[in-house]
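Handing you this structure, nothing more for now.
Only one protein chain is missing from this complex, and each of the others stays in its spot.
Let's turn to chain A:
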Amino acid sequence: MALLQKSGQPRPAPDDPTGRILDVEALERCLHDPSADIRRRAAADLASCQQATQWLLTQLQQETIPSVRQVIITSLTRINTTEAVQGLATCLRAEDARLRNDAIEAMKQMPDAMAPVIEELLQDQDPDIRIFAVNILESLCHEQVENWLLDVMDNDASINVVCAALDIIGEVGTEIALPVLERTARRFNDAYVGFACDLAIRRIADSRPAS
């Protein structure tokens, strides 16, 4: 049961014997409650409050219970603002691989808010961050995805970043990818890059309509 009515009218917390009314600030305090259940419910209720973005992001960095973390991420995807995406993008630098994975999965669900941030991430100095950005593109429903990936293949200096882009182009690339695939195979003298480029070129050629 929610701690805050969706209509904006606060109501008593269901298991609070005093019938105390919870407002948004009280929900923020509940985010730090020792009880995981209270934290989980507070995080869910804050999905309707844009002002809660920073609170949720702060708690996400320190939350240890996976189910609470998942609810926080779901709330951030519902808030779905550039601020939420930028906050999630900082999680890509976390040492905790699960936090990074959760952030990647969340950002995949926020294509419009993600668009202005993805170009920055693709230019990041750290190749691991650029790989995470490419991983986000894999499932991002945005019309620029193929162009972003082709730009990575043509210009990124890191073979691992290019391989990550190549894996996706191999599945979703269209005819505009063909010259880029040929250039990429020449640019890197690597067995896997050659294999993946050949495979992608053959798949795209096979999917051409018969004339």
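In this section, contacts are C-beta pairs under 8 Å (C-beta built on N, C-alpha and C of every residue); 3 or more make two chains touch, one makes a residue touch a chain; residues count from 1.
The rule is simple: contacts and distances are computed from a predicted model.
*Asks:* Pick from "Sugar ABC transporter permease", "Sarcosine oxidase subunit delta", "MaoC/PaaZ C-terminal domain-containing protein" or "Response regulator" the UniProt protein name of the chain that isn't shown here.
*Replies:* Missing chain, UniProt protein name: "Response regulator".
*Asks:* Which residue among A:29, A:98 or A:183 touches the omitted chain?
*Replies:* Missing-chain contact among the listed residues: A:98.
*Asks:* Kindly note down the residues of chain A that lie in touch with the hidden chain.
*Replies:* Here the touching residues of chain A are 95, 97-98, 100-101, 104-105, 127-128, 131-132, 135, 159-160, 163-164, 166-167, 170-171, 190-193, 195-196, 199-200.
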